[in-house]
Each structure stands twice: as structure tokens, then as C-alpha cells.
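One protein chain is absent from this view; the other protein chains keep their places.
Let's turn to chain A:
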Amino acid sequence: MKFNNISKAALGGVALSAVLAGAALADPAVIYDLGGKFDKSFNEAAYNGAEAWKAETGGNYLDFELQNDAQREQALRRFASQGANPIVMAGFSWNAALEAVAPEFADTNFVVIDTVVDQPNVQSIMFDEHTGSFLVGALAAMKSETGRVGFVGGMDVPLIHRFYCGYAYGARQVNPDVELTENYTGTTPAAWNDPVTAGELAKAQIDNGVDVIFAAAGGSGLGVLQAAADAGKFSIGVDSNQNYLHPGSVLTSMLKRVDNAVHTAFNEAGDDATFKPGRIDLGLADEGVDYALDEHNQDLITDEMQVQVDELKQGIIAGEIEVHDYYTDNACPL
């Protein structure tokens, strides 16, 4: 396999030998999306997964942070011709680049998170954000005393609409009369890292009577959590377990285990024996998404609430409860 990659690089005319002489072969590689490695959210989760793998195995990995869309194919070819295997990509914008590059490097295994690319050497990992959000939406509606729950998204993009839609369905499931407020932090990538604006949106929602707010906003979400803690209201974290940030105020966190996905990919996808190409959906059943319960929020979630939300969880896993997926029709009919 290694030799194939090397010869491919030579045949491809990629005359990089001078600068690449020192590069190790068959190290796994991860490419972060435009948000950057330390975005306190999605990309950082991928980074944490890679670091956990490194700490566990003592192996070395390559990584790259994109600066613009034109670098996608460039970075993929670069790592593939360098012999990196597997190459893990975080982000929903990889389709075009990966569809072009994957066939050129048939011996390299690719893993893409958050989008689906149909190639024999690509594994596409999707998370059921809508079902995880459904559970925290249900918890929000149970906890709310005013009957008003809020949502603060990061950038106004389809992925975040998917979070919102699941959240709204969950809240409505528990309380059909619940009032929902939906806000987005911004329309540029800066919206992922703007805790001030997100915090202002949260304050505005609280002023309107909202008492539980779900922040699906990357680094901006920290502003929402802070605003809710300051006002004595409740917030819900996202991606990683953020319960510890404001114990007593963060009701729960919607877990999306990107770190586990990267960790698993580094362990398994490099070897053709364990690599599973095709689409993999990580949902409630596989603990790809979940709600977080730990010592920081156990006082906030009563036994009743826990029983009820676990029932809903089992219902979704068993297929008895249908949660609308925004991706299927670009709409959220409530």
C-alpha cells in the first residue's frame, strides 16, 4: 500500500520530493475546516480526538488548517501523495473536493465527517443532530416555567437549522403550547466566535420571558451560557459536555462526539481490514449524539425528567418517535 502511494505521487507529477523527504508514511492526517483548529467547538473536538489518539498510541499525526475553499483539493492531494492514511476531514463542505481526489488515490482511505461522499474509499460519518437536539429540547420544555424556550445558533447555515428543528420538535413533544424563539449570531464565519453578540441575543430572549436557551453556536455559545448564568436562567451547551462551565445554570449539553469519531477513524480507517467505507450514521443508539448528565447538572434534572427523556430516547431508537430531519426538505414544519 505504501509503495502504491509513493508511485502515485511520482506519476502524478507532484515533484515535492525535495521538501517532503522528511515526511513519515502512513501517519493519519486530519484537515480542519475554515473555523480553525481552536474554535472551541466542532474543529476543536476533532483536534481533541486526534490528541487523545496520540496520547493513547504514542503515534504521530499530520494536520492542516484551511484558509480558503481553494485549498481543499490541494490539502487532500498533498497529504495523500505524502502517504498519509487515513485522511480525516471535518466539515460539511468537502463534497466537491473529495469526489475529485478520492478516485485518484484509490489506496488511501478517507473519512469525512458531516457530509456524505459516495466513493469506494470514503467513509462518511453523519451525526443525528436532530435526535440529540430533540432530547435537549424536551428537557428545555420540561424545565421551563414560563413556557418559552430559546435557541441561539451560530452562523445561519443548514446544519444549524437541523439542530434547531430537532430542538423545536422535542420542546413541542413535551409541551405543544411551548413558545420558541430562534436567533442566529451572524451571517459570516465570525458568527462561530462572537460570544458578545450571542450573549446579547440571549439577554434579549431572557427579557422576553425565555428561561431556557440552547446555544448551538460554537465558540459564541459561551456568551449564551454566561448570559443565562448571570440572569439566573438555564442554558444548554453543545458538541462537548459544557455542564461544568456554569454548574447550576447549564441544564445539560447536546453531545456530538466528533472527537470519538476522529479517534475511531485514526484507529481503524488506516487498515483496509477494519476500514468500513460508506455512510455511517451515529445517533442515540451509538452514543454519537446524546444529552449530558453528570455531577454538575444532576440537581437540575429531576428523576421525573430523566425518566421522561429516557423514554423519549428509547422511543426514537425504537423508531416509535419520528423526528423531522431538516436535511430532507430544507424545511422545519412544526
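The working rule: contacts are C-beta pairs under 8 Å (C-beta built on N, C-alpha and C of every residue); 3 or more make two chains touch, one makes a residue touch a chain; residues count from 1.
Heads up, the rule we're going with is that contacts and distances are computed from a predicted model.
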Statement: Of the listed "Cell division ATP-binding protein FtsE", "Ferritin-like domain-containing protein", "Fe-S cluster assembly protein SufD" or "Sugar ABC transporter permease", the name UniProt assigns to the chain that isn't shown is "Sugar ABC transporter permease"
Absent-chain contact - pick from A:Glu56, A:Asp69 or A:Glu145: A:Asp69
- request: Consider the whole complex, including the chain that is not shown, and state which of A:Leu159, A:Leu201, A:Ala269 or A:Ala292 touches that chain.
  value: A:Leu159
Residue among A:Gly59, A:Pro189 or A:Gly315 that touches the chain left out of view: A:Pro189
Query: Which residues does chain A use to touch the chain missing from this display?
result: 12-16, 18-20, 34, 36-37, 62-65, 67-71, 73-75, 77-78, 92-93, 95-96, 114-116, 155-159, 161, 187-189, 327-330
